[in-house]
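Take a look at subunit A:
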Amino acid sequence: MNAIVISAIWGVVMMFSGIFSKNNAVIRGTAVTGLALLIVVNCLELDGTSLFKVNVHGLLYFNSFSLLFNTIAFGSTLLFTLLSGRDMERVGRSTPDYFALIFFILCGVSISSSFNSLLMLFLGIEIMSIPLYILTGTDKRNLKSNEASLKYFLMGSFSTGLMLMGIALIYGAKGGFGLDVIRFGTTELTPMISAGLLLLLVSMSFKVSAAPFHFWTPDVYDGAPTVFTSFMATVIKAAGFIAFLRLFDDAFGDLHPKWQLIVAVVTAATLVIGNITAVFQQSVKRMLAYSSIAQAGFMMFALVALNETGKQGLLFYTAAYSVATIGVFAVLIKMKDYTFEGFNGLAKRQPVLAATTAVFLLSLAGIPGTAGFMAKFYMLTAAVSNGHVLWLVIVGILCAAISVYYYFRVIQAMYFKDGEAQVAEVSGTFKFLLVVMAAIVVLLGIFPQWLLDKLYFFLI
Partner candidate 1 sequence: MYFTLLAFDWLFMIEKLVLIVGIVSISLVIAMYETWLERKVAAWMQDRRGPSRAGPIGLLQPLADGLKLFMKEEIIPNTSNRLLFILGPCLAMLAAMMTSAVIPWGGNIDFFGRAVSLQIADINIGILYVFAVVSMGVFGIMIGGWASNNKFSLMAALRGASQAISYELPMGLSLIALLMLTGSLKLSVIVGQQLDGVWNVVYQPLGFLIFLICAFAECNRTPFDLPEAENELNFGYHQEYSSMKLGFYLFAEYINMFISSVIMSTLYFGGYDIPFVNDAALAESIGVNLTAGLQALTLFIKTGGFIFFFMWVRWTIPRFRYDQLMNLGWKKMVPLALANMIITAAVILWLKK
Partner candidate 2 sequence: MNIEYYIVLSIALFCIGIAGVLTRRNAIIIFMCIELMLNAVNLLLVAFSKMHHLKGVAANPNAGIEGQLFVFFIMVVAAAEVSVGLAIIVMMYRNTHSVDVNFLNRLKH
Partner candidate 3 sequence: MQALTNRAKPVDRKPMTFVERLYLWNIAKGMMITFKHLFKKKATINYPEQTRPFSPVFRGLHVLNRDEQGRERCTACGLCAVACPAEAITMEAAERKQGEENLFREEKYAAKYEINMLRCIFCGLCEEACPKDAIYLSETFAPANYQRKGLIYGKPDLLIPHPIDNPEEYQQALGNRANKQQQEN
């Protein structure tokens, strides 16, 4: 509850910050303060201190899983703001509003990570989505941005419609929206429940861009201003997964064997389509869009497996993936040319940028020694230990190998090819932050227990 209330309040604060100060640095500072505050209050709640005594009537359920994810999401947003906040100002003039929207999104994130009723799921996802539609379209003169925004909006509301139909059918069958109500006594796939389940599955797949409902993702990610793509591809996607997992675990956990196969097929399709299409991209931004689909495939392993390892792994995966992706995007924003050729020779001009980007990409590819490896390792472990989906594991492995191809194309361009990479001015702080993030990625890769310990002890 702390995070929900504070993020909503701070969103309002950000709205007004634009009135009281025209100085972007002050606004950014306010945002960073807010994020830090969010992290603090969220940790306080993790610790058992709830600042707001609100009777939620069982609509929300805060456990360490959701709270920990909130911390990860807020932390990623903090990193994102520190790295790319300045670039946000170049998108348009309403910086305070952008920050306000981001805080509202965070409110949605914390709701959809801790919902205990389909009503809250619906509201949380909408609060996340609606500001995002806007952020996608903030580059108002850019047709691509417009298109992305429109497409995202139409697709998003369409999937909301599907989700609502699913919810309605399940309500019809069970007579309640609470996850416990739905779970109670649901051991059979009756027609209404199965139809509802399928519709929910489809709509959630839309939201997390799992194949075959991913087709909006590349255009949207490509068209949105790069700063917001970064945010969208990380925090939002992760939150979508957390909601997805929570829904299917808490409400339909008992039916797991019945829907496992279909989710596994979706996962496999996501992996294959994401990875293979990513190979053919010419623009790094589009490549990252497809790679995010591919990574979504890996995150879905948690859903397929639906065990403790998977849950821990999903949290770890979100952290690893978010940090690395935010880093790559932060560098990408600084590039003049988004094609692979645009990165040619970056290592000579900006060795720090190139090195850190390389680390992030290695992490995304899942090379040991980086957080990405441990994340994938967890996912694979979860899937293997589930035991029913070994074929999916093999698909995952092969796709991970394919993913190396396109991630390494960037590394190749940066290090092995000659060229004049055009880079905008970067400050020392920026570089320092990148190095810190790279260090986080590596350290999490070698000592994952720094995060996992926490997880473990909260989960038990």
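Note that a contact is a pair of C-beta atoms (placed from the backbone, for glycine too) under 8 Å apart; a residue touches a chain by one contact, two chains touch by 3 or more; residues count from 1.
For anyone wondering why these and not others, all candidates are chains of the complex that A comes from, given by their letters.
None of the values given here were measured: they were computed from a predicted structure.
**Student:** Can you tell which one of 1, 2 or 3 makes contact with subunit A in this complex?
**Tutor:** In this complex, the candidate that touches subunit A is number 2.
**Student:** Of all residues in subunit A, which touch candidate 2 in the complex?
**Tutor:** Within the complex, subunit A contacts candidate 2 at residues 119, 122-123, 126, 130, 133-134, 137, 140-141, 143-144, 146-147, 149-151, 153-154, 157-158, 160-162, 164-165, 167-169, 171-172, 175-177.
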